[in-house]
Each structure stands twice: as C-alpha cells, then as structure tokens.
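Quick one: structure below, then a few questions.
Every protein chain except one is present and positioned as in the full complex.
Going by the order they are written in, the chains are A, B and C; count residues from 1 in each one.
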Amino acid sequence: MNPGAIVVAVLVAAALAVTLGVALGWAAAHIEPDADSLVERIDALLPQTQCGQCRYPGCRPYAAAIANGAAEIDRCPPGGEVTVRALAALLDRAPRPLDPEFGAPAPAQVAWIDEAKCIGCARCLPACPVDAIVGASRQIHTVITLQCTGCELCLPPCPVDCIELRPAPAVSQRYSQPRAA
Amino acid sequence: MAARSTFHAGLALDAHKQQACGTPIVELPPPTQVVLALDQGTGYSAEPVVTVGEAVAVGTLVARTDHPSASAVHAPLAGIVVAIETREAAVQGGRSVCIVIDGDGSDRIDDSVRPVADPAALSPEELVQRLRDAGIAGLGGAGFPTATKLASARNLGAHTLVLNGAECEPWICCDDALMRSAADDIVLGALILRRAAGTVRCVIAIEDDKPAAIAAVTRAIERLRDDALTLAVVPAVYPQGAERQLITAVAGVEVPSGGLPADAGVVCQNVATAAAVARWATRGEPMLSRLVTVTGSGVAHPCNVRAPIGTPLAALIAASGGYRGKPLRLIAGGSMTGRALPSDEVGLTKAMNCVLVATRDDIGSRLGAVELPCIRCGDCADACPVGLLPQQLLRAALADAHDTLRQLGVRDCIDCGLCDYVCPSQIPLAHRFRDARRRLHEAEAMARKAADARERHDLRKRRLQAAATAEQQTFESVRDRARRPGDDSTGDTN
Amino acid sequence: MTELLLLALGASLVNNFVLSNFLGLCPFIGVSRRFEAAAGMALATLFVLTIASGLSFALWQWVLVPLGLEYLRTLVFILLIAGVVQFAEIMVRATSPLLHQLLGIFLPLITTNCAVLGVALLNVDRQHGLLESLVFGASAGAGFGLALLLFTTLRERLDTADVPQAFRGAPVALVTAGLMALAFMGFTGLGAR
Partner (left out) sequence: MIAHGDPATIPQATRTDMRFDTSPAPHVIAGYTVPRVMFQVLFALVPAGIAHVALFGPGLLLQLSVACVTALLAEAAALRWRDRDAAPALKDGSVLVTAFLLAFSIPPLLPWWLGALGTALAVLLGKHVFGGLGQNPFNPAMVGYAILLVSFPAEMTRWPVPMDVESTRTWSELARMSIAGFYGADLTARWDGYTGATALDSIRNGLDLRYTLPELLGRDDIAGTLGARGFAWINLAALAGGLYLMLRRIVRWHIPVAVLGGLLVPSFIAHGLDSGIALGPALQAFSGATMLAAFFIATDPVSAATSDRGRLWYGAGIGLIAWIIRTWGGYPDGFAFAVLLMNLAVPFIDRYTVPRIYGRQP
C-alpha cells in the first residue's frame, strides 16, 4: 500500500467526520429540545402536596429534577407506592421501593387548628403552600380541610403548637362529579 | 336460548315472574315501625328535619335536601320519631342514617297533604319543584329524584318522554301488576310528567311478554285520545328495561357515553313513578308507599305488596306468608342486579322494586361456581348490551390500568351482570368492574384534588412574586428619589 | 417493479431481519415493553435505515469505489450511521422528550444495531442500485418495526399473564421471541420455487 492511498483514506474519513460534525453541530444548536412537556407529564402524577419531603421546593421542581435525571422516582412519600408505580410506568423504569431517607408513606392527613389555643399570630399563613389557612393577625385561624394537602409545613412556625394533623376525610365525595345534575 | 334484540346483544333469561304475578296485590296495613333510610338508594342522603321524640303525622316531611341526587323523605305513618341512627340499609355501602318512627295507630294526616287542585294550572317549573318537595323518586330501581331528571330534560330540550314498563329483570313483576291494575293512574301521571319535562310526546314501553299489561295500558290510552301519548311494545330481552337500552329500542337514538338521556333528547321515567305522580296530583300524597314484589322460593306466598316506604322487610315477608325452606340470600332487586342484604331488619326504600328471598333452588348455579382462568371465549362480549370487551376489561381491572379501563369503557358498563351470567369460567366480572370503577373514581378524585392544589400553589407563587416585584420597585423608587436632592415630591430631605 | 416488490417482501417478511436473520436483537428485547416506546423505536430505526442505506450507497458508489478505498467501508459506514443516529436523537428530543426518556440508551445504540450495518453491507454485497438500496433499507426497517410492534403487543399481553415466577420478564420474552421465530420459519423456502 502506497503512502498516497493512506493519505487519501485519512482525508476521506476526516472529511466525512468533519461534514457530519458540522451538520450535527448545526442541528443541535438549531433544534430546540422540548423539555417542558415531559416535566408537565411527570408533575401531573405527583400528589401536589408541595411538602418538600423530596428536598425540592415543591412538586414541579421535583418533576423537573426527574426529567433531567437529577433525582430518582422514589422520593415522594405522600404519593406512596402508587405514585412510584405510575412514574415507573410513564418513564418505563423498574418500580422501586420508596427511599426511606425521604420519609415513610402515611395515610392522608389534614392540618387542624385548635382554635382554643391559637393566638392569631398569623405565622402559619405564609407557610402554607396552597393558601389553605384562613386567618389574619389577632384573629383565630382555621384550615380549609378540603384544600389542605397535609404537608405539615405549617407546624414549625406555630409558636404555641396549636396545629395538629388529623386523618383526612375521603376525597371522593367532594371531588367527584355526579353524573346527573 | 339467545335472541337478538333492538340493541347490541342481551339474552332472554328465565323470567321467574309467574310466582308472584298470579296473585292479587296485597295492601299492607301500616306497620308498627318504619325505618326510613336518608339515602333512598342513590348514594346521597337527605338531612333530617325532625328530632327524636318528635310527633309526626302521615306525610310530614322528616328529611329535606338540596342535593340533586337525594330525595326528600316523608313520614309514611303517624307516630313518634324514636331514633335517628346509622343502621344497615339497602344502599351502597350497606349503611345509612335512618329515621325510625313508631306508629301510634292513628291515621292523622299532615296539613301539608292536600290534593293539587289543578296540576295544569301550575307552570312546568313549579311542577318540577312540587315534585321535588314531594320526594318523588324513580321507582324502577335506581331511586333517582324525578325532579332532577325532569329539570335536566327541560334544560336540554328533550322531546320524548319514555315511560319504562319493560320490566326485564327476572323475578320482578310489580310494574306489570301496576300496569294491569292502575293503567289510568299511569296515563294521568304520564301527562303530568310530559308537561313537567316539556317533551312533545310520551311513549309507554312494555315488553311483549306482558300481554295483560299491554291490553290495560292500550285501553287507558284509547280512553284519553291523545295522539302524543303512544304505546311501544318491545321484545322481552334482558336488559331491555335498562334506561339506555330502552331508549335505543324505543327512540332509535343512543345516549352519548358519559352523557344524560336528555342529551339524546329523551327522558326516561318508570311507569310506577308516573302512577306515584298521579297519586300526588289526586291526593296530594308525597311518596309514602310503593308496590314491591316479594318473591323467591324462600317465601311461602310470592306476591306484590303495596307497602309504606321504610317498612322493615321482615314485615313484607310476613305479609307474603313468611319464610319457607332455607333462605340463603335476601336480595333487594332481581337475581341479576339485586343487592344482597345482610338482614331483614332494613327498611323498604323508594328504589327497592323487589325482595327476592332466594334458596339454593334459585341461586344454586352461582353457589356452586368455581372460578377458572379466562379462556377468552368472548361469550361475555357477545352478551354485553353496551358492546364492551369484558375479558380485556378484566385484565385491565386486575392490573388497575386506569387509562385502559377508561378507554375500554368501564364507566359505560351498566352493571347488568350478563357477562357473569354467560362466563364459562364463572368469573365474577361485574363485581370486578364495580370494584375497578370505585378505584378509578377514587384515583380521579385524588387527581382532581392534586390539580386543585397545584393551581392554588401556582397562584400563590405568582402572588408572592408580584408582591416581591412590587416591593423591589417601591424600594428602588424610594432609593432613586433619595439620591436626587431637590426633588420636591419627597419633601425636604436635606 | 415486481422485483422491487419482491425485494421489499423478502426483506420485510420472508427474511425478516429480526426473526429470520436474528439481527437487531438488542433493541428487539430492550425496547419492547411499551407500545409507545416500540413505535418510536420502529420509526427511528426505519428513518435511520432508509437514510443510511441511501447515503452509504452514495458514499460507496461515488467516493469509495472511485478512490479504490473499498476496504474502508465498515469504518465509513459506521461513521455515517452514527451521524444519522445522532441526528435522529436530536429530532426525537425536540419532538418528544418522553419518547427520548423511554428509548434511553437504545436510541444511540441504533448505531450498533447490526441490522443497520447489515443492510448497508448487504446493499454493497448484492450490488443494489440507489433505488434498490433505499427500498431494501426501508423494507428491512419496516420488517424490523413490524416484528418489534408485534412482539411488544405480545409482551404487553404477557404483562398481565400469570407467568411462573422463574419465567417472568426476560425468560418468557425470549421464549416468545423464539416461538415467533418458529412461526416465521413457515416462510422458509418462500420464493425459492
């Protein structure tokens, strides 16, 4: 084999590589990946307690973390095994048990304010991620049970520990759509 | 054995109607006690307006409601309220709050019970409201408030009122007995209902295995000479009396999936409901009693009984000669869709058209059933009147695959039980589907709650952001003004 | 025309790349758990196969042969296929990130899908023209997609089957694939007469 042939071969291979590289580089720069739609679909499966047990500030940030591979699907105790299975099915991954580091699944609960003890300090109001606590400064507060996600975020700010968690009522009546109306 | 009918499939079943239908209607005297379930069979309860110890008369309102799916309850006998408590009842879940009234033997009538002077003078809207107040509910088995159906028929502009006299379920014959004995009441009620629903015409549908009822209703219609009130004879095929299947057979239209009959321009009422409307119009009587078939091999003398709502089933069975043989199941309704009750202490509800006391002779086929794996034979799909594929639904139900369940129409299932009936592997399909529907319903409620929480969370985030931005702007403008000496608007700063 | 039709039938059914030649088994087993993913894989492979067949023919016919560089074909074809696969990946990520997630590693692995390289090399060996190459590539891709989709729907049905513990997952999938190949043996000899 003469040296000229080797040079030609190298040149051909290099030319091909460069052409492909340029074409792909252009395509990568000009064709936008559509990340949002995946995040939406993952977010739709999360329980929206906004509790932060996954160590992300709310459900959507966690969904984004799952979508870009930063977090596993086993970090959502309020969703429990059901959510893990739904996520596994959506993403075609193997279902796995919940990671106990992020808490254990518990039956659904809602916050309840002992109005006798409440001093109306209003510190729990900004803590609620879904605005489910009604009240104002020096007024007794109460929790809108139907809207409460049971995230427990209102517990730490309360100076008199007047908030406790109680078993949640069944959601199916309030959130069902009666067929005839 | 199988016969094609006007809808997709269905089957001709053993009717078992001769047992109760041959004997005359028994009028039950007021029992000593009634147990009035506040949920009259729809899954939604009325709220009691009486207290324990209060005296009530015949027709006194004891529970009211604003819920479109619940109906008002009236005292069917004069006496004292002795208890308001959760008891076993013939409803979903098996328990309901019940008002228990001990009769005092008098026939004192509440002042509110007055004949309607002239139903034709009432506007349709008034008519609907009065029927709602009278607690008139569907007597065909669902117990759904008549007024709610009429209102949606008005809103959606329904053109045809179908009166359901197609009593397709085995064993039940109270509508048949009523049509033979009180056809004039039914026709009168039909006219009032037609007016209230605002429909152009009314069709009374009767299955072709009830010639006596057909003859009686034909005579009643002829006496009336109303062109917009007609009779339709439909084939006796189960489930011909199911609302949607009957509408298709009579009006030739299909009720859209997930929609109401009124969406197809039709509203359906039971013939017995029409007769109850006639009683309300002529006597002012709210819904206090109903005709119920008491039958099965486990009662001595099967018959149709007119009994006050709330009558304990034990009293009904006593009126039919008491138990006979070894009763195994007490079924509210027929053998295909009836609900098996734990005890005969429960009260008669508006939705209960039959009390079937079944012995091994009646339900032996089910008792001896051994469930085998599905062999995909497709008999269930052939029988299904809705055109579902039960064997694929079963797989989806066992896997709890909600999307597949929805797509395959688990909600379109009318719970007729035919798939179970024909299944050679004896799989309790209808039960599995009921279970799957309940789980699907819960999952969707959870999803709606989650969507609600997401929306509130988003709104809150936006509000906080807006507040932060506003604060920043205020801060900046104050700072800017502070840095510009001589700006009068900030006052004398130096 | 008839010859092209026979070529297409042969490449897609009779000598199905997966079930008769056992090429491309990696994505066949790997991406057959869910219909959406399998459909995406089928389309991506069809796309890559068709484009790569055409481009590899062009390279072969107009670059390698004139320059006497036939011995470079494997290297050049793989380079070319890798480029097309990368392009396909960019497209998938732009249109459906969920599909991108579902396909995962198997999308770039189309590069090493022996069916793709096999088609390019067979095109050269059988001295197919440009049109023949394209038809051969497309029908091989269609055959791959058909086998993949049939296999996926079978596996979805097996998901809810009461499979013995020892056979759950991959074992029963392999048995199924084997029985599919057995069924495709019915086509052997087809066209030989």
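The rule is simple: a residue touches a chain if its C-beta (ideal position, glycine included) is under 8 Å from a C-beta of that chain, and two chains touch if they have at least 3 such contacts.
It should be emphasised that the depicted structure is a prediction, and the values quoted were computed from it without experimental measurement.
> So which shown chains sit in contact with the chain we cannot see?
B, C
> Which of B:105, B:211 or B:256 sits in contact with the chain that's absent?
Of the candidates B:105, B:211 or B:256, B:256 is in touch with the missing chain.
> With respect to the chain omitted from the figure, which of B:374, B:436 or B:450 is a touching residue?
Selected residue, touching the omitted chain: B:374.
> Mind pulling the chain B residues that touch the left-out chain?
2, 7-8, 47-49, 51-52, 83-88, 94, 97, 170, 244, 248, 254-259, 327-331, 333, 335-345, 356, 358, 362-363, 365-366, 368-370, 372-378, 381-382, 385-389, 391-392, 408-409, 412, 415, 417, 420-426, 428, 430-431, 434
> For review purposes, identify every residue of chain C that touches the missing chain, sorted by number.
These residues touch the chain not displayed: 35, 149-151, 153-154, 156-158, 161-164, 167, 172, 175-176, 179-180, 182-193.
In this section, only the chains that are shown with their structure count from here on.
> So which chain is farthest from chain C, going by the mean of the CA atoms in each chain?
Between chain C and every other chain, the largest centroid distance is to B.
> Pick out whichever of the two, B-C or A-C, is joined by more C-beta pairs in contact.
If we tally the C-beta pairs in contact for A-C and B-C, the bigger total goes to A-C.
> List the centre-to-centre spacing of chain A and chain B in whole Å, with centres computed as mean CA coordinates.
One centre to the other, that is 41 Å.
> With centres defined as the mean C-alpha position, give me the chain A-chain C separation in Å.
Roughly 37 Å separates the two chain centres.
> Got the chain B residues that touch at least 2 other chains?
In chain B, no residue touches at least two other chains, as defined above.
> Tell me, which parts of chain C touch chain A in their complex?
That would be residues 33-34, 37, 59, 63-64, 67-69, 72, 75-76, 79-80, 82-83, 86-87, 90-91, 93-98, 100-102, 104 of chain C.
> Sort out for me which residues of chain A touch chain C in the complex.
Of all residues in chain A, those touching chain C are 5, 8-9, 12-13, 16-17, 20, 23-24, 27-28, 31-35, 37-38, 41, 67, 90-92.
> Which residues of chain A touch chain B in their complex?
My answer: residues 43-44, 46-50, 58-60, 129-132, 146-147, 149, 171-172, 174-176, 178-181.
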